[in-house]
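The complex is shown incomplete by one protein chain, all other protein chains being positioned as in the whole.
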Amino acid sequence: MNEDKSNDIFIFPKWTGVLRPAVAVGALGGVLYAAIVVAFGFSPQATDVGYEPVQPVPYSHALHVGQLGMDCRYCHTGVEVAANALIPPSQTCMNCHKTVRANSEKLIPVFESYSTGMPVEWIRVHDLPDYVYFNHSAHVRRGVGCVSCHGRIDTMEVVSQQKPLSMGWCLDCHRNPEEHLRPADYVFQLDWVPEEDQLVLGARLREINDINPPQDCNTCHR
Amino acid sequence: MPPMKNDIETGLTYWRSLDELARTPEFQEAVQREFPGDDWDRLPSATRRQFLKVMGASLAMAGLTACRWPKEEIVPFAHRPEGRTPGVPEHFATSMELGGVALGMLVTSFDGRPIKAEGNRLHPDSLGALTAIAQADILQLYDPDRSRRLLLRESGQQYVKTWSDFEAVAVEDFAGDGTGVAVLAGASSSPTRAMVRDQFLEAHPEAGWYEYEPISRDNEREGTRLVFGTPLRVQPKVDTVGVIACFDADPLFDHPSSLRLAREFAAARHPETGTGARLYVTESSYSLTGVRADHRMAVPSSRVPVVLARVANLLVAEHHLDLPAAAAGYAGAAGQEISEQEIDFAKLLAADLAGHRGSGVILVGPRQEPAVHALAAVLNQVLESTLDYTADPDPDRPSHIEAIGELAAEMASGSVETLLVLGGNPVYDAPADLQFGELLARVPLSIHLSLYDDETSQRCTWHLPRAHGLEAWGDGTAWDGTLTMRQPLIAPLYDGRSVIEVLSLASGLNSISGYELVRENLRKSASSIDFEGFWRRALHDGTVESTAWDTVQTRLNPGRLAVAVDGLRALLVSDPPSADRPEVVLIADSRVWDGRFANNGWLQELPDSLTKVTWDNALLVSPVTARELGIADGEIAVVEAGGTNVEVPTFVLPGQARSSMTLALGYGRTAAGRIGNGVGADAYQLRTTKAPHMVSGATVRGSGRSYSLATTQDHFAIDTAGFKERNRRVGELVREASIDAYMANPEVFHEHEHHPPLISLWKDQEYEGEQWGMAIDLNTCIGCNACVVACQAENNIPVVGREQVLNQREMQWIRIDRYFKTEPGLGSDEIDNAEVVFQPMTCVHCENAPCEQVCPVAATQHTTDGLNAMVYNRCVGTRYCSNNCPLKVRRFNFFNYHKELADTSKMQFNPEVTVRARGVMEKCTFCVQRIEAVRIGARNDNRPIADGEIVPACAQTCPTQAITFGNLNDSKSSVSRLREEKRSYATLAELNIRPRAHYLGRLSNRAAGAGPDGHGAPHGEADSHGKETA
Amino acid sequence: MSTGNTTRNDRAALYGYLVAFDKVDELLVAAAAVRDAGYTRWDAHTPFVIHGLDAAMGVKKTVLPYIVFLAGLTGTAAGILLQWWTNAVDYPFLISGKPLFSLPANIPVAFETTILFAAISALVGMLALNGLPQLSHPLFSNRSFKRVTDDRFFISIEAQDPLFEVAKTRELLESVSDQPVEEIEELS
Partner (left out) sequence: MSTPVSYLDNTGDDPAVRARLVVGDNDFHSVTNTVCGIVEQPRPPKFWWVAFAASSSLTLVLFACIGYLVTTGIGVWGLQVPVGWGYAIVNFVFWVGIGHAGTLISAILFLLRQRWRTSINRFAEAMTIFAVVCAGIFPGIHVGRIWFAYWLFPIPNQMSMWPNFRSPLLWDVFAVGTYATVSLLFWYMGMIPDLASIRDRATTKLRFYIYGVLSLGWRSSNRHWHRFEFAYLLLASLATPLVLSVHSVVSFDFAVSIMPGWHTTIFPPYFVAGAIFSGFAMVVTLIIPTRKFFGLEEIITARHLENMAKIMLATGMMVGLAYSTEFFIAWYSGNTYEAFTFLNRAFGPYAWAYWTMVTCNVLVPQIFWFRKLRNKTIILWVASILINVGMWFERFVIVVSSLSRDYLPTSWGYYRPTAIDVLTFVGSFGLFFTLFLLFVRFLPMVGMAEVKGVMPQAHLDRPGHRGHGDYHGDIAGVEVV
């Protein structure tokens, strides 16, 4: 007579017992998943690296730097003396393109800019927040190669962001610069590789040039 | 209330809300509703992007790392100017003219935008320093309220016109010989303008030429005319002076050469190398000079002549000074009744002056009658005082008051058909009795050239936008005559033209630009053959060497002296003011000057040095008189004189002379712009041609209505307990001693330090390398506010408006703390005399900073070079650091104060400094952007940073160089040496916070036998209270 | 044993016997009796904690305190390590001239983490040891058992108990309670 009684009273079905491990696993797994998403998904490494906007002029660093072997400083004149590396004015392009490819359609925006005086609106690739004050000269003069932050520009048809440019990433180098220091002559040589171990070289250069990158907040934030 | 839109053309509602609500405190909530929340901190980026683009600059940084790939343009020049590296600031020498004297400036330009004005080291009146007003002038340049187009007002209609329209009109109206043409211009020292004026008068011989300035030194000029027959310019020199006697004079602040004089005074007051410069001041209301005085006597301005006359008497009678025959009359001239205090003061001063023959000087203020200046001139002559005279550049010019009077008469007679008003604002600032506004209506064609479409423009037929000083070519002369250049740093933003351009236009020389005019004029003074070289040199230096006028040998002029003596006697018999018949002294405002800067947010929010009032002017009344009249502090008083009433809130100011009230001109504007409109009360209504400076026999009564003045100190009526405690603390905070006591015992500044040993729970932090520190010399600080504006301009500090200041949310990073020292045992309404001391207060960058340890996110930390860094982008805004700051120097962005700012105003921002968003804390950074710039530069060319290479904005602009900055780890640096001095002390040292900024004690130089300090609490008394402090 | 098995073959599996009591003392006595009979897989069910029942049932002291103690220690270590590593190792910065790591400033957080870990382990440990949550249980299928959280006391003996025998166990229970002994079946 227990049977019929047990029907009309409330009980939980037996499978609730089976469910227990599943629930436990789900809870733990969920937490883990969330942590992973936050840790990697939201990091600049994931969000920013690989940014490759289409530029108004299909300028190819691979061609100009890689093949023709132009020096970075020919266009980016500020890089050794100022905070900004500087995007060249149209007149810099025209120095050659008055004659070279003087009727290329790709160059029309440059020709227009040159004649009208209106700037070419390039799209910024390497973009730091406003409250970050980065100074190119301070890094280049100490022997930090362009490649350390910008990657192999000389192989890029279209420039894209290679490094996260996050605060943590900056700090890594400021804490142990050895990995990125090179002799002054090779700063602008993107494909340069040291004969000896980079760390040994870096340590020596750091010693010689007495390089102690500051880690104070106001080094970058003012 | 509907949400306001940000509309550049109709102007920024942020400002409108301020002036609309300025009078109505109860609308505070409404004001707050008008600061919509910032869009998650991106505003600064957004705005910076906008205006950098506007300026075609080469770089624009924006976006948050958080959001994925915000699209962001870089707009390089198509043709980059020669030698220009975008993003690297440039400096240009130029100048600003105020009241007919040119002040040299060095302006920093960033990607074509002038962003900050500093003094020009080569300029005699600047010596590298700059006044608050001159620095704030740059904000005027970007003022969105400036007029942007020509206006023609005819029969109630208003038409927008172009310059070519006006040129057409000008051609016919200025065609004839100038009959019926009158020109009203402001005073100007510009040789070019003089040249163009002559050209104009040549072209139109019949035209009338009038110059008017509401604020001038004409009385001094007339005084010298009385004594020497011809007007001369007084050139005081106080660097080697033993005694300075100021009669209503304020050489340290209210003088065209005040910056130089302050510098010289500071040198003279140096305890070791100085010559003493004992300062006697007789004045009705506290001036900055009066604050620094060793002997100050507060008497009504109309009593000042009496005191001076008595000094003259005593010099003759007791000190056997023989006046020249012509001036003998002075010996007998004496006031009617004279008080004991006045006699004692005069005796003391006379003795000191007699003792300092050849090393003393008597200075009389611009508000005193010519006769008083005459007497001073005579005495200076006989005492061989340390001042020179130079010829007046324009000796035949009538005084400004006379000039405007004559013009008014002409206009009244209807003989003026065309009136050309070059600058100025006569409808607002001409003497009230002239009714200039009504007269203007009778002139058929009136043309007003002005920065703003102001009161005068609105009554003229034509309004012409004027080019700002930084937009136009020009020149001028310093007070001593040195030729000073002015070059534009930016093309006219609003299509304005300069005075000389319009004037030459009116002369019929159409197309001549200011550039050509200035060059043409300079050619005359160009000695060298190579004019281009000379021109470039002049522009580079901003001044032309050795062009100062020669000093003239002076001879007394007996004929006129008699007149002077009679004039003085006439002054002496006037009976002294009383509480029921008080005198009201009208002074130039320390911020908005004669009113022309009324629309300048920096100046409106700049606390007056003495009252600390912002966004208002107030009737200064002595506590005793206020009690006698039954007027409460902050009560709106009704000032009645000559049939006109002015309602103005009262400010009870200790140290104000009894029965004498002071009211600043320049407020109560009606067409100044959205900032200046309706701020304060218009004192010009009390001003007449007869009595432009001192309204005697006015009646003042309370209205029963009270008004809350937005002060940055003593925000509320103080209770007895607080009043007592404040008096008790002053001596400890602002340490002061007489120079004799200091010489006798150098430890005098420390003998009241009683606190337990300052031991730490941990071993002290080691600091290597450069360690930045500051020394602030209270002995030379004159409280002129120049540093406050310098900081505001350098660091993108927002103007928050009256309502926020009332709420104690002012944002200035450096403030000048003002303390009154009063006799102990007096209630706040019994004070008659009070000594005032200033203490510039900013973040002192404590080594054991209380703010740092309480920040939960480490947004404020100590850097390895000893700065207390504030990292805006890390701050979450708990405000704990501010609570725990014993000096309360931190400032919090309660709203997004930049949100509603016009794009033009944003062009002034310093791109080297982050524009702070809403909800973050900020404070003095020791101008870390300047430190970093120098450090990177020095490191780039592998050299150490030289001492004095880094100069924070405040130190740079300080006229007395009271602020010194440098490396504390370098024992030879000047800051280290100052810290070694015995006068050096740290405020609140007992808290063991180890400030990086120290103060140097204040020294007084009282005459021997003067007895205890006549005014203010004796120093010992004030100091002695430190002793319980632990 | 064998007989019991054969008898139960045709019917749903038996979970055990359940018998009710009205009074605390009856329960205590019965519990002692069952304990003395040597049963191990049995239990008493009461609406509230009854002091002395543990003794009467011979329940052994739980290991929970040791778990909690260990968790507490873990908490302390975690707190200290977190503060030391973040502020003194991974990203050191100067604060008010104080040392990067100093115990006084780090005690509060370490204390709180200790408590936190311990407290959580106490609850979780208790549930785990009790095998909770366990929403479905054979006993719940019995109507009268519903009063166990109200005012009734029960003793249940599981069929899985090595000493369990259909007849003898029923006898034992009937001897200690004047109320009917009910059969509880496994959930089907």
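A, B and C label the chains in the order they appear, each numbered from 1.
Going forward, a residue touches a chain if its C-beta (ideal position, glycine included) is under 8 Å from a C-beta of that chain, and two chains touch if they have at least 3 such contacts.
Computed from a prediction, not measured in an experiment: that's the story for all the values here.
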Option from C:Val24, C:Ala77 or C:Val166 whose C-beta touches the chain left out: C:Val24
From the list B:Gln158, B:Ser525, B:Thr670 or B:Asn883, which touches the chain that is not on show? B:Asn883
Spell out, residue by residue, where the missing chain touches chain A. 10, 12, 38-39, 42-44, 164, 166-169, 171
Where the unshown chain meets chain C, residue by residue: 24-25, 28-29, 31-33, 35-36, 43-57, 59, 62, 64-65, 68, 72, 82-83, 86-87, 90-91, 93, 95-96, 98, 105-106, 108-109, 111-113, 115-116, 118-120, 122-123, 125-127, 129-130, 132-137, 139-140, 145-151
Can you list, in ascending order, the chain B residues touching the missing chain? 28-29, 32-33, 35-38, 40-41, 65, 713-716, 719, 721-722, 725-726, 728-730, 733, 804, 807-809, 815, 817-819, 841, 850, 853-858, 874-880, 882-884, 886-888, 890-896, 917-921, 988, 991, 993, 1025, 1028-1030
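Assume only the chains that are shown with their structure count from here on.
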Return the chain pair with more inter-chain C-beta contacts, choosing between A-C and A-B. A-B
Could you give the separation in Å between the centres of chain B and chain C, each centre being the mean of its C-alpha atoms? 82
For chain A and chain C, what's the span in angstrom between their mean Cα positions? 57
How many angstrom lie between the centres of chain A and chain B, each centre taken as the mean Cα position? 49
Residues of chain C whose C-beta touches two or more other chains: none
Shared-contact residues (touching 2 or more other chains) in chain B: 861, 863-864
Any idea which chain C residues touch chain A in the complex? 12, 91, 133-136, 140-143, 146, 182-185, 187-188
So in the complex, the part of chain B that touches chain A is made up of which residues? 44-45, 48, 56, 58-66, 68-80, 85-88, 861, 863-865, 867, 869, 871-874, 912-915, 925, 928-929, 931-932, 936, 939-940
Please name which positions on chain C make contact with chain B in the complex. 93-99, 102, 104
